[in-house]
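Of the protein chains in this complex, one is absent; all others appear in place.
Up next, chain A:
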Amino acid sequence: MQARIYVTLKQGVLDPQGEAVRHALGAMGFDGVHGVRQGKLLDVELDAASRDEAEARLREMCEKLLANTVIEDFRVELL
């Protein structure tokens, strides 16, 4: 099974990298960019008997390793 996981900073957590990207875009002349938040995308290929099982295992992977849930949110998408 194929899955895609998005890991993003929680709202309210300052994202210095996203801010730097936003500044760079402004400096390049891309006007009207009010915010940039940087995150991670992980494509995962896994064995699973069902979509429910796959999603449950992926969520566990996110909680235990792929995301730092103190500062990050994650979203699991089965493709």
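A few points about this structure:
One rule holds for everything that comes next: a contact is a pair of C-beta atoms (placed from the backbone, for glycine too) under 8 Å apart; a residue touches a chain by one contact, two chains touch by 3 or more; residues count from 1.
The rule we apply is simple: contacts and distances are computed from a predicted model.
The subunit not displayed here is recorded in UniProt as "Phosphoribosylformylglycinamidine synthase subunit PurQ", chosen from "Carbohydrate ABC transporter permease", "Cytochrome c oxidase subunit 1", "Phosphoribosylformylglycinamidine synthase subunit PurQ" or "Ferritin-like domain-containing protein".
The hidden chain makes contact, of the residues A:Ala27, A:Ala49 or A:Leu65, with A:Leu65. The chain not shown here touches chain A at positions 13-14, 16-17, 20, 65-66, 68, 70-71.
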